[in-house]
Structures are given as structure tokens and as C-alpha cells.
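Omission of a single protein chain aside, the complex is shown with its protein chains in their original locations.
Order of writing sets the labels: A and B. Residues in every chain begin at 1.
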Amino acid sequence: MPHSLRSIAERVDADLHADPDVTISGVAPLDTASPDDISLVVSARYADLVGSSAAAAVLVGRKLVEHLPEGTPYLAVDDPHVALRLVLLALYPEAPPEPGVHPSAVVAESAEIGADVSVGPFSVIEEKAVLGDGVVVSSHVRVGRGARVGGGTLIHAHVTLYPGTELGRDCIIHSGCRLGADGFGYALTGGRHEKIPQVGGCRIGDEVEIGANSTVDRGSIGDTVVGSGSKIDNLAHIGHNVRIGERVIVVAQVGISGSTTVGEGAVLGGQAGIGGHLSIGPGARVGAQAGVTADVPAGQTVSGYPARPHREALRAQAALFRLPQLLRQLREGGKAGDGTS
Amino acid sequence: MPHSLRSIAERVDADLHADPDVTISGVAPLDTASPDDISLVVSARYADLVGSSAAAAVLVGRKLVEHLPEGTPYLAVDDPHVALRLVLLALYPEAPPEPGVHPSAVVAESAEIGADVSVGPFSVIEEKAVLGDGVVVSSHVRVGRGARVGGGTLIHAHVTLYPGTELGRDCIIHSGCRLGADGFGYALTGGRHEKIPQVGGCRIGDEVEIGANSTVDRGSIGDTVVGSGSKIDNLAHIGHNVRIGERVIVVAQVGISGSTTVGEGAVLGGQAGIGGHLSIGPGARVGAQAGVTADVPAGQTVSGYPARPHREALRAQAALFRLPQLLRQLREGGKAGDGTS
Partner (left out) sequence: MPHSLRSIAERVDADLHADPDVTISGVAPLDTASPDDISLVVSARYADLVGSSAAAAVLVGRKLVEHLPEGTPYLAVDDPHVALRLVLLALYPEAPPEPGVHPSAVVAESAEIGADVSVGPFSVIEEKAVLGDGVVVSSHVRVGRGARVGGGTLIHAHVTLYPGTELGRDCIIHSGCRLGADGFGYALTGGRHEKIPQVGGCRIGDEVEIGANSTVDRGSIGDTVVGSGSKIDNLAHIGHNVRIGERVIVVAQVGISGSTTVGEGAVLGGQAGIGGHLSIGPGARVGAQAGVTADVPAGQTVSGYPARPHREALRAQAALFRLPQLLRQLREGGKAGDGTS
């Protein structure tokens, strides 16, 4: 669906410094863009690629305009990511699949299927499950007994919703997610780990996206909860009875142990691990690979293992790499320095 | 299935300090419990929630009774987790699915199917596979050629058993587990990584539970083994020829590299990584996120990267965070302190 640069500029509220009648049909990185594409400059670091790019024009933040080579056709915007999103929505409109249940799908009679629902081949909708209006279920999905899926939600191939799982509206659940599996709970009885039945729920809010092969366990007693607007990347693990607030970002391969709460707007960096029964405050930021072993106050940034306030962790790390020299100097009786003088 | 508190108290061997004729039908956390629920106090930290809870009574360890607000109805027990398990089994009895093979399932003629087996929609049981009595196979499962599943084992949706995989009795395998995939083995030949055929087995003992999306590779030559009674959480990776003993706990996202052995009763914390060809002794404990690069003796607790005895690791970490101040003091020629005086 091609658009003129004029139409694009209006759509993203840009100052247009390019021929408004040029038509584009795609978005591409600077190095692979063709003259039919618009491209993007998000950092001064990439500005020197602009000169050799064939793109019809570039989207650029107003602050970076001065870094562009002279004569570059551009659209200056406040936030290039926000603008990129709007351009992509215009150029790559997505057609939802035709509503209808594939003849191979197995849908229980007692399941409630809303209007305009699409169910792909080999999917199973069990007894008393509920799919809201406009839900799209791809192929090979299992929606367990009594699970509920809110309107407009998209479930990709090979997802498992264990019985009773609740998903809000307008969610996107990627392939291989397992929602509502048993939590990891045992009672040690005479040296044997006896399984504690897991009878709690798994409740996901509205507009939540969960990446491929991530897992959110059901509660042991009480529920595991993911708040509305939260986004979870691939291969993350959310333990039983975790309570994630609204608009939380959970990057790939993060693990959150049982009964921990994560406050609204917090950001958990990739591969971070959060211990059990902890509280991560609203707006807190946990660095990639951090190992969190204690509560994190609201708004605080922590990193490292065990996680400490980020500034303190950085100072300790910097000192660590000066330490071998310090030890050498002390051993030689010389004056200790910080290794930088 | 409601029970009186009298019946519950008998079942868990509790001292009952509540009206024995009160009837409960569920278990819930303190903050969401209704008067039909029993709840649980596992730590003095939560005792102040008891006063505002609507629960009919609480299960509590005998040592915590003194922390309860006066007048709290309670059942005092030796171990509240053990008691919780028994209460849940009583209140939430699980009905196994009706035996029978769903008409959509594909079961090879040469497969051996025991008594009272249930096979869900779209599952595939390949040639010469064996399912013992009472096995439950959910939907979309692949049981590969010649794989063997012991009696009473439950396989959740979307599990893959590669050909020849052996599962013991009374196991629980959660959705998305991949058992018996090829190990990661290549021979470098002229700069190319040439695949070494993986021909060993993948043998899982009895009463093993494996969490969602975990992977246990087959051996290259010889077998990968998980001992009876071991419990593996979500998204764990068990490499080829690893030998895990009995009653081992493997927490979520742990990775164990090829040919490592883990002794009976060991506990591997979340996201820990264990190098290849190592020996983790019986009863050893590996801290969350630890990186184990050397053998760990029986009974030892290690943590950090590279993993060291836990006490030593703690001392080093504590010292690290005092280091910036030490460097500053040395630079200024002042007396060095430990940052705490």
C-alpha cells in the first residue's frame, strides 16, 4: 500500500524536507533500502550510512538532523520509533484471517465461541472454554477446559493454555507459550519430594504480548497474575504466584521465582533472575543478567550479582579491575594507586 | 469436596484451635481467602496479614503459633507445606480423564497400549512405542518410534518424545518438553563443524516431574539419565550424557553441559550453569545463577561465578563492595578501613 511522503509526513507529524510527491512502499534499514523505501536514523552512530543509502528519505529525530549529510531528504520527528510505528501501520496493513473454524479443529460443544472467531487446523478448544469476539487461534493450539480468552486476542501456533487459564483482550501470545502449567512446589516427606497440588489460577490482563516459548505457571493456591499492557519477550519464566503489575517489560530469558511481585512500569533486563517472595517496586529497573536477592525499592536501578544499586555496582566493578595492580603494588611496598594515574 | 475442620485436622495430624464443625471447601492465600477457605502462614513476615483475613482458619507451623493475633482460629502442624499438600489432595481431588484413544489420534499398529490409557486429540504414537497402564497422553503429543512410557505417567500437550526415549512410571511431563533430541556435538573438519551422529538414549526414571519447555537431550553414545524422584522446573536444559541421580532438584532455566554427573539429592538453583564433564556430589547445593566450572564435593554449597564455596563467595562479594572506599583511602594516604567502622 504505497504512500506519498506528503501523506506520511502528515501521519507522523513531521517537518518534511524532501519531495512530497515521491511515493514509497516500504521501510528498510539504510544499507538495504531501495528508492521505494523510507529508512530511519536513530543514532548519530549510523548517520554516516545515510550518504550511501538509496532510501527515498529518512525518518530522523529533530536532534539528529544536524548530523545528516547535506542534501539528505528527511522527515524530522520528535520520536523516530513512534513515527516508525505509524509508518509501518500505514504501509503494512495486516489483514486478519477469515473468520471460521477449520474443519480439522476439535471444538467442544460446551465451548463458547464469539463472533468472527478464527480457529486454525488441529486446534483443540476444550469443554466450557470461552473465546471472545474476534479471537484468532492459529494451528495446533490447545485451549484447555474452562480457559477464557478475551476479544481480539491472537494466539499463535502451538500454544498451550492449561485448563482455567484466563487471557484478557487484545493480547498476542507467540508460538510455544505455556500458560498455566503447574508451579514448582514440593513438600519434603521422608527424603522424598512430594508434589503439592497446584490449584491456583493463571490470569493475564489486556494488551499483553508474550514471546515465543515463554512460560507462566499457575498459582499453587491463589493466582499468578500478569497486569495489562505488560510485554514479555521470548523464553521467559514466570513462577507460580508471581504478580506482575501493569506495563511491565520483561526481556528475554528472565526468570522470576515464585510469589514475587513486580510493580507497575518496572523493566527487567535480559536473563535477569529474581528470587522468590521479593518485591520489585514500581518503575524499578533491573539490569541484564542481574541476580536479585532482596527487595528493590520503587524507581531504583539495580545490576550485578547480587544486585545492588547500579552506581554502586559499577563502582565496585571498576575497582575490581584495578585490584590486581593494587595487590602487586602493596606486595612491592610501593604506593598504592588506582591504576589510572 | 468440602470437609469439616475436624476432618482436616485429623488428616494432617494438627492441634485444632478452631470450631471443628466449620466446613471449608478451598485453600486460598490470606488476602483473598473467603470464610469457606482455609489459609496458610509459613513465615512470621506474613503473620500480620492474618488479622484482616476472612479465612475460616489457618494452617501454621507450631513454632509460629505465638505470632498469630489472639483469637485466630488455627491448626498447628509440624510442617505447613506437608499439611498443605494433604489438605489440597482432600479438597481438590483430581479425576483422571476417561480412558480411550481420541478418534483423531494416530496410533501405529505395532504400538503397545496398556489398560486404561487415555490419548488426546492429534497425538501420534509411533511404531513399537509402549504406553504402560493408566498412561495419560494429552493433545498434540508425539511419542516417537520405540519410545517407552511407564504406567501412570501423565504427558501434557505438545510434548515430543524422540524415538527410543524411555520414561518411567508416575512421571509428569509438562507442555513443550523435548526429550531425546540430539545432543550438541560436532567434529571440526577443515573449519567446518560436522555433526557427530547422536545415537545414545534418553532415560528418565520413576516419579520424575519436568517443567514446561525443558529439554533433555539423548546421549551421543551411551545414555542421558535422570534419576527417579528428581524434579526439573521450566526451561531447563540437560545436555547429552548428563547423569542426574535420584531426588535431585533442578530449578528453572538451569543449564547442565554434556557428560556432567549430578549426585543424589543435589539442588541446582535457578539459572545456574554447570560446565561439561564435571561431578556435582550428592547433596551439593548450587546457588541461583552460579557458574560451576569445577567439581563440587558432596554436601558442599557453592555460589557465584566462578562458583566457590558459598561462605567464601559471600565474603569476597562483601569485600568487593568495600573496595572503592579502600582504593580512595589508599590514594589519599589515609588509614585503610573496612568501610563499616
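The definition used in the following text is that contacts are C-beta pairs under 8 Å (C-beta built on N, C-alpha and C of every residue); 3 or more make two chains touch, one makes a residue touch a chain.
All values reported here derive from a predicted model rather than from experimental measurement.
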Hidden partner chain, touching residue among B:Ala44, B:Ala115 or B:Ala316: B:Ala316
Chain A, residues in touch with the chain not shown (by the definition above): 27-29, 32, 40, 79, 81-82, 84-85, 88-89, 92, 94, 102, 104, 120-122, 138-140, 156-158, 172, 174-176, 209, 211-213, 229, 231, 233-235, 247, 249, 251-253, 265, 270-271, 288-289, 304-305, 317, 320-321, 323-324, 326-327, 330-331
Residue ranges of chain B at the interface with the undisplayed chain: 104, 106, 122, 124, 140, 142, 158, 160, 162, 176, 178, 181-182, 184-189, 191-197, 199, 213, 215, 217, 221-222, 235, 237, 239, 241, 253, 255, 257, 271, 273, 275, 289, 291, 293, 305-306, 308, 312, 315-316, 318-320, 322-323, 326, 336-338
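The rule we apply is simple: only the chains that are shown with their structure count from here on.
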Separation of mean Cα positions, chain B and chain A [Å, integer]: 26
